[in-house]
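A single protein chain has been removed from this complex, and every other one stays in its place.
Which chain is which? They are A and B, in the order written, and residues in each are numbered from 1.
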Amino acid sequence: MPPSIKARYPLTWRVMDALEWLADRLWPRSMSRHTGWLLIAPSLIIVGSLVVGMIEIADTSLRTLDTATFRMSESYSLANYQKLATSDVYLTVAWRSLLGAVLTTALTLILAFPYAYIMVRTRSAAARKALLICLFLPFFIGQVVRAYGWLIILGNDGIINQATGLIGLDPHRFLFNFPAVVFGLVQYMLPFAVLMLAPALTAIPEEVETAAKSLGASWPRTMRHVVLPMARPGLIGAGLVVLTLSLTDFAMPAMLGGGSQDFIANAIYDQFFRTSDAGLGAALTLLLVMGGTFLVGVVLSVFGAGTLAAGRRA
Amino acid sequence: MTHTIGRMSRRHLLAGSSAALIMAGAGSRAKASEPEKPAEIIVRAWGGSWVDSLKAGVSDPFTKLTGIGVRHDLTEDNEIRPKVWAAVDQGRVPPIHINWDTTTNATKSALRGITVDLSDLPNLKNAMETAKPVGLDGFPIVNTYGYVYVLAYRPEAFPNGAPKSWKELLDPRLKGRVAFYNDGIGMHFPAQVAGGGKLEDIPSNMAPAWEFIKQLKTQSPLLGEDPDFTTWFQKGEIDAACTISTNAREAKKNGINVAWTVPEEGCKYDTDGFWIPKGLPANEEYWAKQYINLALSVESQQIWLDGLGLPGVIPGVKPPAGLMGDPSYPTTPEDFKHLIRIPGKVQVENESEWFATFKSIMQG
Partner (left out) sequence: MISASQRFWFWAIVWVSVVTLSAPTVVVLGASFTAGNIIAFPPEGLSLRWYEKIALARDLQQAFLRSLIVSSICMLIAVPAGTLAGIALARYQLRCFNGVQMYLLLPFTIPLIGSGIGLMMMFGRLGALGSLWPVGFACAVINLPFIIWSVSASAAQLDPDLEHAAANCGAGRVQTFLYVTLPAVMPGVITGSLLMFILAMNEFLVSLLLVDARTVTLPVQIYNSIRSIITPDLAAVSVVFIVMAALAIAFLDRLVGLEIFLKSK
């Protein structure tokens, strides 16, 4: 039925009918079982731009650098991969990245869970807002200036060491080591984790907890057996975000690692920017992407699909 | 700095070179032979006191003479390189007109064949031999000044006076209190001497250098870049560092107590320079060349390098106050005896290897 016949109905009805009519023409109901793919298509295409880049990077990774002309070879070889496979330093750096990412994920979730829980459950609107603002503010000073702020607080002549100096302690070096990098990553990732966890926690009715407690469960037991399992999708979603972002991070190891705590992304930076060996940098990039994606696959298949699986239509 | 710019009169430049003549004339009389002027040219520069002195010594006078604005792109030299290379490869107009670059990095671009030859710059006639890049044909790059990777230190940490040898950095009391560039640049060659090796063996046998750097590693050094050293000195994180004298001087100017020296093993001497990427419109390339030519005039070098505290490549530039006879300001053959110069081509060809070895020692 053409939309014009319903001219005497309110405007919104007419617009709605026109849209429905259009939808039926463009995407017939017989296609409905593919609607999910239709909705997800724009994102698939957008991310496709990165895949295009990755194909280029895969191509580069098979070429070697000629330092007489500073161009990549015309011919393909596996030389870059062989170089990486036989080098101890890249193995060390890869382990450090993995260990750093796993530690960061665990610590961030431990801090993020109570934060999200209190933010969601508190009766005080002011407290909730304050907690929300604390999450967003650190973004605005930028990572470099933030690292400088940490130097003022935790440096050898920093606020903490001056305070402990008053009670006669020698200055302690907090920064420029592996724990400092992990600390930096945790405080950078915390807002992301809380924001991913909060919706999962709002979905858990408070009555469930009250019920558990009225049945005699202590709060740690209620957390362990009721809240944590129900918040699992959020925990996995937050965990995946923190894991992948810290695995590929570049800034924290560079700024708080004192130069000797490189992650893989720093090694990639060096190859692309410092020594101009795009081939080696590309090979490292590709290995990191494959490693990270494999890790995501493992997490998804072991723990289930996280946030995303919770409300899917069967 | 305005009074110094004012001092640089048009007459000086007229006397300076024929290109300057063209430019000086451009202000009042239109010349038919002169290519069309762009509204501005983009010069990549390092930030802080680096760009400030370039602006005072070269960019502002250039604008005054030609009416062409100068925009400074403060992207790191390492980070602009892939951008320029990609632009030239893809046949696009490069994002910058002039790259102010380290000679080593510039040599890579020159070897790749993407730099414009600058042999016809009139002011090159007056230049010293250091202006010419070693091991390259013609002038794909022009060196504009030299600098030394000095041993900078906090005098309070060295009560017996300036450290005489790089080996003093191995003193246990300096554990965790020394810093180097994170690719080891500046340290490779002095380490070769300190480790008991010969400079002639570079690059074939650098084992002594790596041996010495392994010893340095036991001191848990901090590794960073130019801004880190200043920050670390300022915040009391380190007592000594191998860095460019300009950074140490900048720190000192900002009230941080830092001194510098050239130890007995010597220090690495290197140069920075200018180059123009291929692929610019002809008129813009012309004016970019005029900019570099102006940078090679005595007047511009005087102001620019006063700011940097570095020796130029044009005779007649007077050392800034306090740097006469300073080891970081080499002018005489005697000064250069303590400095280590390795041709850019040798450096460029082996640099990846050296960086990788340094990293593998430090990351282990």
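Convention: a contact is a pair of C-beta atoms (placed from the backbone, for glycine too) under 8 Å apart; a residue touches a chain by one contact, two chains touch by 3 or more.
Everything numeric in this text was worked out from a predicted model, so none of it was measured.
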Of the residues listed, A:F70, A:Y90, A:W150 or A:F176, which one is in contact with the missing chain? A:W150
Of A:A79, A:L195 or A:V226, which sits in contact with the chain we cannot see? A:L195
Who touches the missing chain here, A:A79, A:L132 or A:V226? A:L132
Sole touch to the unshown chain from B:T75, B:N182, B:S328 or B:N350: residue B:T75
On chain A, where is the contact patch with the chain that was removed from view? 16-17, 19-20, 23, 29, 35-40, 42-44, 46-47, 49-54, 56-57, 110-112, 114-115, 117-121, 125, 128-129, 131-150, 152-153, 159, 186-187, 190-192, 195-196, 198-206, 210, 213, 219, 223, 233-234, 237, 240-241, 244-245, 247-248, 250-251, 264-265, 268-269, 272, 278, 281, 285, 288-289, 292-293, 296-297, 300-301, 305-314
Since one chain has been left out of the picture, which residues of chain B touch it in the full complex? 42, 46-51, 71-76, 79, 82-83, 86-87, 90, 92, 95-96, 226-227, 230-231, 234, 247, 250-251, 254-255
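We adopt the following convention: only the chains that are shown with their structure count from here on.
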Whole-Å gap between the CA centroids of chain A and chain B: 39
Within the complex, which stretch of chain A touches chain B? 65, 67-71, 87-89, 92-93, 148, 151-152, 155-158, 173, 175-176, 258-260, 262, 267, 270, 272-278
Chain A partner, complex, touching residues on chain B are 76, 78-79, 81-82, 108-109, 111-113, 176, 182-183, 220-224, 228, 231, 235-237, 348-352, 355-356, 359-360, 362-364
